[in-house]
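One chain of protein is taken out of this complex; the other chains stay put.
Think of it as A, B and C in the order they're written, each chain with its own count starting at 1.
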Amino acid sequence: MSVDSIRVSQKEPQVSTDMLQRMYELMWMMRQLDRRAVALQRQGRLGTYAPLEGQEAAQIGSALALRVQDFVFPSYREHAVAYVHGMPLKRILLYWNGRYDGAMPPEGVNLFPVSVPIATQIPHAAGAALAAKLRGLDQIAVTYFGDGATSEGDFHEAMNFAAVMELPLVFFCQNNGYAISLPSRKQTKVQRIAEKATAYGMEGVTVDGNDVIAVYLAMREAVAKAASGGGPTLIEAVTYRMGSHTTADDASRYRDASEVEMWKARDPILRAENALRERGAFSEEWVTQVRKHAEEIVTEAILDMQSEPPVTLDQLFDHVYRDMPKELAIQKQEALSRQAKGESVRG
Amino acid sequence: MSVDSIRVSQKEPQVSTDMLQRMYELMWMMRQLDRRAVALQRQGRLGTYAPLEGQEAAQIGSALALRVQDFVFPSYREHAVAYVHGMPLKRILLYWNGRYDGAMPPEGVNLFPVSVPIATQIPHAAGAALAAKLRGLDQIAVTYFGDGATSEGDFHEAMNFAAVMELPLVFFCQNNGYAISLPSRKQTKVQRIAEKATAYGMEGVTVDGNDVIAVYLAMREAVAKAASGGGPTLIEAVTYRMGSHTTADDASRYRDASEVEMWKARDPILRAENALRERGAFSEEWVTQVRKHAEEIVTEAILDMQSEPPVTLDQLFDHVYRDMPKELAIQKQEALSRQAKGESVRG
Amino acid sequence: MANTTLIGAITDALRIALQQDERVIILGEDVGKNGGVFRATEGLQEEFGETRVMDTPLAEAAIIGASIGLAVNGMIPIAEIQFLAFAYPAYEQLVSHVSRIRMRSQGRFSAPMVVRAPYGGGIRAPELHCDSPEVIFAHVPGLKVVVPATPYDAKGLLLAAIADPDPVLFFEPMRIYRSFREEVPEGYYTVPIGKARVVQEGTDCTVFAWGAMVPVALQGADLARKQHGISVEVIDLRSLSPLDRDAIRDSVMKTGRAVVLHEAPRHAGFGAEIVATINDLALDALMAPVMRVTGYDTPYPLFALEDAYMPDAARVAEGIVQAMNYEIGARL
Partner (left out) sequence: MANTTLIGAITDALRIALQQDERVIILGEDVGKNGGVFRATEGLQEEFGETRVMDTPLAEAAIIGASIGLAVNGMIPIAEIQFLAFAYPAYEQLVSHVSRIRMRSQGRFSAPMVVRAPYGGGIRAPELHCDSPEVIFAHVPGLKVVVPATPYDAKGLLLAAIADPDPVLFFEPMRIYRSFREEVPEGYYTVPIGKARVVQEGTDCTVFAWGAMVPVALQGADLARKQHGISVEVIDLRSLSPLDRDAIRDSVMKTGRAVVLHEAPRHAGFGAEIVATINDLALDALMAPVMRVTGYDTPYPLFALEDAYMPDAARVAEGIVQAMNYEIGARL
């Protein structure tokens, strides 16, 4: 068990420069998306949004280590994971605009919808991993959650299930130091979330969550282990949320500016930039290109999101059950006739 | 942390012979009660009952280490704990006869009623310990539960609360090897339940649960630690339930006779007898006296239980709220008039 | 045809489902070697192996939560909760996830699964084994709630539940697990979910019941007939969600009087929904208030008091007679 060691990627040059550039591109793009989303929310053009800034390395490093067939069960802040795993940016934005398209990955993308109630997605991952095992699939399940989630019963029950059933599963905890306003030291008495794995007889790994390569390597190892029958791993990626909990939150109420400054210096994108520079793979041209590209993609996604047709009442009624019960069909008719009378549905 | 060492009491002669004799007496008495209760159930004179045979040392050793003011939150099998902490035997029996008197300790006895839903009592203990701490009382809380209970979310959440809040609390797990039919190795991947304490930054102790002195000493230490502000401890007492899970269960369906035989050799009463013999404090006269006394007490409790007056409808209606809502008062009147018309209340 | 009990019919249905469809698995506490605490899964692990009939750790939220993952990833889990009152810790998973995954993903994912749980009182069981919290599940859109009252229905409804594309909660009235036998067809058949059953026709008053209260309804009807010559229709709702509102309307339109019977406390119990359904669809025919014969508004008591708590035939007959004797307008 490597619970107490924060892995340092520099010792392990197992990542190609191409890959590192790809990581950088993705981190840059997601940061753009994130900042634009916060701005859109301020303008009233997006609902409450949960920003990820600061956690790009943890999310992208881990998601890049997954295979397309692996099944991801995210919390609500894993926009970058979702994107890397195949969810279009437009849909990610639509979710935060209160639209179901955002909870619906394209066919073939094994991504469960966002789970808002904390830790509730973790047992789902255990079930999916069990299904993969029973069906003999070359597939693992991965679940993402925060430091706060580890206090919930669902985390515990799922960890225990996975360990005792030796499931192909990676528990990926982004320890960003806070659960809304609660600092980790008031959340748990252990120094490292990864220590919690001990209680289940599971391997726990702590990784520097702002080091994209370190995260990638730790995840790749855990995925390989799970896929080859080695059972589950708990990975703790130590990171920091630079912004507020959501756009409805004001982090300055409970965090010191000095702490935020300290973490700014550990910025994951800067770190990747430095790593690229060391390899001589960072140029102004290249990065200008990267930024321009990101800008384009993000802008396009936002425009796409905004030009989405209004929602229809079908989305409210048609998928409660596969076959609509009679009473619900009557209610749908009533709703349609109310709508026809002039009440409109917000889009 | 002494997670991996099963403490051996013989090395620590910190228990007086008087105390050891008292332990023996209590164990003997509770075994009598237990066997009589099983017999009563077979005769239809008691409801479903959860026998404790085999777990006398774990229960009595630990309960004797408590102070009268300490607040106990038991599961459903802790009849011996309840008795040692001040609950009359008669009431213990009444509970298993479906009577509320059995869930109501005498004034001054800080014993919460039996908790049937597994692990749900554990957070209560955290709350009581927090109250003691906030009020500055010289009181700790103790909660009892089984190996199976450690898989429930409530166990986890309460352990975390207690550790992070440094509560005066002892978590006492009787690991009797089974949760109904599920053997511990299918319940959890760790060898020792006490290892689970690590996840919370709590001390975990495994003790030979069939060695009454060892249990007593471990508990005394944990109680002293909690009482002096040292925070919570998880104690695992390794023991075995000799009988079935309840009188509605048939343990032979899922346990080998050879396993049961092996544990018979580790009988806690026999072990205490040997310890007394070593100290020259065990004689046939004495033990005859002990048995006779136990017999008398238990028989008296059973007779008392059986001569209890029939229950009244007051017990159904009067304590749902302190002040009976109007609608409930109407319902009580209806029930009373139905009863007057000839329907009787089973007692 | 086999002469079997309600629980025997359940075991039969489970065996058929395991045989027919490889995706079907059973999971829960003590369902394996022990065959469940009521023996509903008796012999199934031996027959189908540990990967089809799996004992889980003691954790209801995880049993239901994992079932969702199993279902969205290609399996058809049948989860057993040992007693329905122990499903409370899984309520979150049921409400926030099981019931919503189809809608949340607009059909991209779904959770075809069955949750079986014995429930109800009357067998001198220990505390908290006897709750009848049907209403808290029936209220949740996206779930179906089914309660069989006969061996025939138990088998047919359970097989329908397993075949259903949506999650079905299947509540088993343990009081009548073994209280009578009936001929049940061998092999596969289903009873449609959402259709009530007219147990006995009558013209003066309808009694609505489900599960273990159906035999009580019949006894009460019998008393009312013998003592007062009242002709009572008895309807077994079988499914609380979806509810067969047409059957409720049709019967009350005919009889003009109704009694609702359930074990749960009255206040905001499922009986209120039946009264409201009659209000919605058959108010004009109603010649007396619908009588609610239910548990009192107290927790289900320890068993020394359960006979006083549980509705019985006398109370049903009392409700029927009250409905018959009611004079419209008397209270105005």
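As a working rule, contacts are C-beta pairs under 8 Å (C-beta built on N, C-alpha and C of every residue); 3 or more make two chains touch, one makes a residue touch a chain.
Predicted, not measured: the structure shown is a model, and the values here were computed from it.
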{"item": "Left-out chain, listing which of the shown chains it touches", "value": "A, B, C"}
{"item": "Contact partner of the left-out chain, one of A:109, A:260, A:297 or A:316", "value": "A:316"}
{"item": "Which of B:19, B:104 or B:336 contacts the chain that the document leaves out", "value": "B:104"}
{"item": "Absent-chain contact - pick from C:57, C:220, C:269 or C:311", "value": "C:269"}
{"item": "Residue among C:197, C:238 or C:292 touching the omitted chain", "value": "C:292"}
{"item": "Chain not shown, touching residues in subunit C", "value": "61, 85, 88-89, 91-92, 95-96, 99-100, 103-104, 127-128, 131, 133, 135-136, 138-142, 240-241, 243, 253, 264-265, 267-273, 275-276, 278-280, 282-286, 288-290, 292, 297-299, 301, 328-332"}
{"item": "Contacts of subunit A with the absent chain, listed as residue ranges", "value": "47-48, 76, 95-100, 102-103, 114, 116-119, 148-149, 151-154, 179-182, 186-188, 246, 248-249, 253-254, 311, 313, 315-317, 320, 325, 327-328, 331-332, 335, 338-339, 341, 343-347"}
{"item": "For subunit B, residues in touch with the removed chain", "value": "71, 73, 100-101, 103-105, 107, 112-113, 115-117, 120, 122-132, 134-135, 141, 153-154, 157-158, 160-161, 164, 315, 318-323, 325-327"}
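We adopt the following convention: only the chains that are shown with their structure count from here on.
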{"item": "For subunit A paired with subunit B, centre-to-centre distance based on mean C-alpha positions, whole Å", "value": "45"}
{"item": "Chain centre separation in whole Å, for subunit C relative to subunit A (CA means)", "value": "40"}
{"item": "Subunit B residues counted as touching two or more neighbouring chains", "value": "151-154, 186-188"}
{"item": "Junction residues of subunit C, two or more chains touched", "value": "57, 59, 61-62, 89"}
